[in-house]
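First comes the structure, then the notes that go with it.
Left out: one protein chain. Kept in place: all the others.
And then subunit A:
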Amino acid sequence: MLKRMTRLVSGARQLDPGRLLHGGPQAPQSLAAHPDNQVPDGSPRAVSCTSEGDPARHGEQHEARHYCIPLQDLRTTFPHGLPPRFGMQVRTFNEACLMVRRPALELLHYLKNTNFAHPAVRYVLYGEKGTGKTLSLCHVIHFCAKQDWLILHIPDAHLWVKNCRDLLQSTYNKQRFDQPVEASSWLKNFKTANERFLSQIKVQEKYVWNKRESTEKGHPLGEVVEQGLTHVRNATDAVGIVLKELKSQSRLGAFRLLVAVDGVNALWGRTTLKREDKSPVAPEELALVHSLRKMVRNDWHGGAIVLTLSQTGSLFKPRKAYLPQELLGKEGFDALDPFIPILVSNYSPKEFESCIQYYLENSWLQHEKAHTEEGKKELLFLSNANPGQLERLCAYL
């Protein structure tokens, strides 16, 4: 049922001129061929970790291995924070190690070979609960950050459609609703992530905030962001302006834009928000959702859109739903169509082994039987190689 779009990249593998690195899938090379890339086999971390810190150089030989993200990078690249359980693991181990997996490698390959003259391609990561969609997204974001793209990261779109305390009537459009709290927190994190671009990008129109304040044409985007942060009432409008400006300016080629949304099925589902007269609010009546929907339309070029579906935070969707058709609904599917679906599945035996090794090396598994073969088989059975379940299981050991 998924419409598979033919690849935008043609068979002739157009390589981006400024970014020539390992393009295309390599034949799996033996360990001995790349002695400089890997830690020598004698140390115990050889199996599960690799010292290759740059996602751009990740290839198939790094599959099923963990790589470290330096902690300073974490604060700039992921100001919104990582998924809560992963964040706890990072704080415990004092290092952020992500596993290099096949879906992420595939996505990186596509991104390395994007043609920025064509409209932005939409990639949708989908899969069962707990298979690693969000962390694959984080891997891709880290890669783009290293490549100096401008990152528009919405960590969880579901947060914008539920549990909002104050809904104001939008100043820009009377029919829509503002969410000052969510918008201002997002603006703050956006500023931390993309400091250097805010002064470079210039606004192309004049925006009037109120009788006294306005942003003139040609002023840096940072001003808009500051305005949204100081005046919380205008935060949602600030977000809308930022998105519009970035979209229109990405085609100029000064920067690459990556739009990364986690839980994109929230944009087309239902909300749990109600007006004062207890009537439900549809998602399109929320200004944030409206502007985000415009963003993920592929009518701009100069970047890429990576989306993740998530059932965990979704509203009114059955637990076992994971396919795009089920989670997005007809409306969402038509809006996102055409896109490239990427399935994220459970661990392969090699990845499972590597994950267990990583936990053992960090002394996370204290049970005597965790080292033995039977112990590993038990864990495999109980978690069925599902990364989320495995992590929860190992938390007890």
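Going forward, contacts are C-beta pairs under 8 Å (C-beta built on N, C-alpha and C of every residue); 3 or more make two chains touch, one makes a residue touch a chain; residues count from 1.
Rule of thumb we're sticking to: contacts and distances are computed from a predicted model.
**Q** Any idea which of "Phospholipid-transporting ATPase", "Presenilin", "Small ribosomal subunit protein uS9m" or "Auxin-responsive protein" UniProt assigns to the chain that's been left out?
**A** The UniProt record for the chain left out of view names it "Small ribosomal subunit protein uS9m".
**Q** Among A:E63, A:E128 or A:D262, single out the residue that touches the unshown chain.
**A** Considering all chains, including the one not shown, the answer is A:E128.
**Q** For a quick check of understanding: of A:V181, A:A254, A:L315 or A:L382, which residue touches the chain that isn't displayed?
**A** A:L382
**Q** On subunit A, what residues meet the omitted chain?
**A** Counting over the whole complex, subunit A touches the hidden chain at residues 128, 319-320, 374, 377-378, 380-384, 386, 389, 392-393.
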